[in-house]
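Omission of a single protein chain aside, the complex is shown with its protein chains in their original locations.
A and B are the chain letters, set down in written order, and residue numbers restart from 1 in every chain.
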Amino acid sequence: MTAQKTAGQAGPEATARYLIRGASPLGKARTDLLVQDGRIVEIGSGLSAASATVIDADGLIALPGMVDPHTHLREPGREDAETVETGSRAAALGGYTAVHAMANSSPVADTAGVVEQVFSLGRDAGWVDVRPVGAVTVGLAGKQLAELGAMADSRARVRIFSDDGICVSDPVLMRRALEYVKAFDGVIAQHAQEPRLTEGAQMNEGKVSAVLGLAGWPAVAEESIIARDVLLAQHVDSRLHICHVSTAGSVELIRWAKARGIKVTAEVTPHHLWLTEELVRSYDPVYKVNPPLRAEEDVAALRAALADGTIDVIGTDHAPHPSEAKDCEWAQAAMGMTGLETALSVVQHTMIESGLMDWEGFARVTSAAPARIGRLAGHGRPLAVGEPANLVLVDPAARWQVDLRTMATKGRNSPFSGRVLPGAVVATFYRGHPTVLDGKLNTPSRQSGPRGTEGER
Amino acid sequence: MRHLLSTQDLSLANTIRILDTAEEMAAVGEREVKKLPALRGRTVVNLFFEDSTRTRISFEAAAKRLSADVINFSAKGSSVSKGESLKDTAQTLEAMSADAVVIRHWASGAPAQLATSGWIDAAVINAGDGTHEHPTQALLDAFTMRRHLARLNGTDSTGSNLSGLRVAIAGDVLHSRVARSNVWLLQTLGAEVTLVAPPTLLPVGVEHWPCAVSYDLDSVLESGVDAIMVLRVQAERMNASFFPSTREYSRRWGLDDARLARLDTLGMKDTIIMHPGPMNRGLEISSAAADSSRSTVLAQVRNGVSVRMAVLYLLLSGDLRDPVARLQSPSISVDNLPNTRADETGVNAR
């Protein structure tokens, strides 16, 4: 403990200076950035490199560190699928400096004790800020509200609550949850899936499911819940966040709600911005995900909605599974795809290289907006002097082939395996410390203070 | 053709080839010695994850008539139900040097996974997967219809298609692998298909299928049909509110005595009644209809063996590792070829 404390407080890290030379913030004019003591201390051309480690960022784009509003880290309970350590390594490699860990662990993150445990695991790992999401209902059972206030007041300072994986389908319970979290400026992140309409559902219901003989997951099952919930949010004047929006109809409902001033935000996954149900024809369970891959027109609508701000954020819904959960019949396979290490590249491919969005927009949907939704201080800030040094350097010209064997996540269920993707994370700075350098994991940050003591009351 | 997974990816040429070969196989069934040595030394595994005695014994008879060794692997009540995966089962069969795996599975797509996963090198024949496809059933149905058509026209069925044949498929299309396989195959063979079902038992997306759709059996009969294929309806669908009661179902969509009589008054004396079995007499089909002279139910069972012999023969007799060569037809007298592998492509290739 003493040694670690020394390293954390007085070691070389604490006083380390990094001069990032010639980066393009948000893809704009080139400049130098000087990072010291966890902050950006100087911006300008020709900065002095005295006593600083120089990072040549010629041709690289500097972006605020990415914030994932929707990650499954599996710990506690399913450490065979992922741990906070492996998941947050993957996050750092993907350009993230903060992730929100979903509540469907075992035990469920429905008490202050569990969310503090996840929070501590994240802090110990030191790769990114791990912000737990609290369950809305006890055990995700949809019967009784979890102790939302206790989780909000805990060291983990939970602000996003979700039963993700399961829809809060009871309208009364949903109304109460929306109302209750106003007490601490929380938000309910709804997994919009009408349960009766999706019993046994295997894939998008439509022309492909008809041919493949797989039970359909109709768009209306998502849209009917979104319609209900935006009206509930309006009625009780609460914040509502819609997880992983996947249909063109959902986009229209959210656009309508926003036009009426309803406090709704929405999220889309990288895979729903690219992949379609046509891939299911292979019956390869790597393409099994919830909500399911949809049709071409849905993908187009989601891209347009992200570009015009109807959809606010990218959420990976990173869902690692052990190989046996995917090496089986489609109907028996687990739902979910990994995403932390491919999100940036997939968004670059689908949004930036398609001309729909620039890097400023990228920073909005991957950093500023998710940090704001999660009320996460120190993230999603502009690249400016005095701001926390959570930032990522990206080589937009790089091309790389997705290779499952070299990924940091334990999950081997990437639907992009084998594809050549554009854009690579060269360096990630988390609290002023490079967690990733030269595209490889460096060392975790130990600057966040003595572990297990900060915040104790 | 390396595997038979669905009728959707079956070309017209390959379909005709299977049906023509089945005609020759049918002739063997009428001989005193109902056995051919073609698959001697080959091993066919019947891998059944779902009970289906009819389909299994049909494949078993087909394989045995071709002199193959047959292993029946009922994965129900075996180690599979204790949690052994499809992958481990497949690798076990691979280790036992199976040349073909006939697979019946409750999960749609399981045969396709088996064929493409790399777990096993054998030819895979789909004997019915979930609510996806049942290609040999559709082939035997087409074989039955083709023979019927040939008999009416006084022609030889060999080489012919089903051009212009009007086929109505009535019943639970949503959950039917038989309906799916038939729609694609009948389309390939040039037949005109109309699906007749309650709207609740048609899949969303059926509007993209190459067939007509109707909710009214009587009007379809009146417009004229050459074959009515009645699908099995499971009574438990009633509990899931697909229809209000079995009585209402059979009144609106069942081939009952009144509709059977209507075929006569409409002058459709040559219209046949088909059913893939097993039948729910009194629900989707009346006993009178099932037992009438129009019924081809038993012929379908008989033809099933011939069609499955043809499929097994065509998939297993050639060199499976050479899909291009497999599609060639013999073009010269075979004894002209020196009996060495190097000459396989010699004259045939020209």
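Basically, a residue touches a chain if its C-beta (ideal position, glycine included) is under 8 Å from a C-beta of that chain, and two chains touch if they have at least 3 such contacts.
Following the convention adopted for this analysis, contacts and distances are computed from a predicted model.
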item	value
Chain left out of the displayed complex - its UniProt protein name, from "ATP-binding protein", "Cytochrome c550", "Bifunctional protein PyrR" or "Transport permease protein"	"Bifunctional protein PyrR"
Interface partners of the hidden chain - shown chains only, full complex considered	B
Residue of B:38, B:71, B:150 or B:301 in touch with the missing chain, whole complex considered	B:38
Residue, one of B:20, B:69 or B:218, that touches the chain absent here	B:20
Residues belonging to chain B that touch the chain removed from view	17, 20-21, 23-25, 27, 31-33, 35-38, 42, 66, 158, 313-314, 317-319, 322, 325-330, 332-339, 341, 344, 346-348, 350
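Keep this in mind: only the chains that are shown with their structure count from here on.
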item	value
Averaged-CA centre spacing for the pair chain B and chain A, given as whole angstrom	48
Contacting residues of chain A [partner chain B, same complex]	202, 205-214, 216, 218, 282-284, 324, 327-332
Chain A partner contacts - residues on chain B that touch it in the complex	8, 85-87, 105-110, 112-113, 116, 129-133, 177, 180, 203-206, 208-209
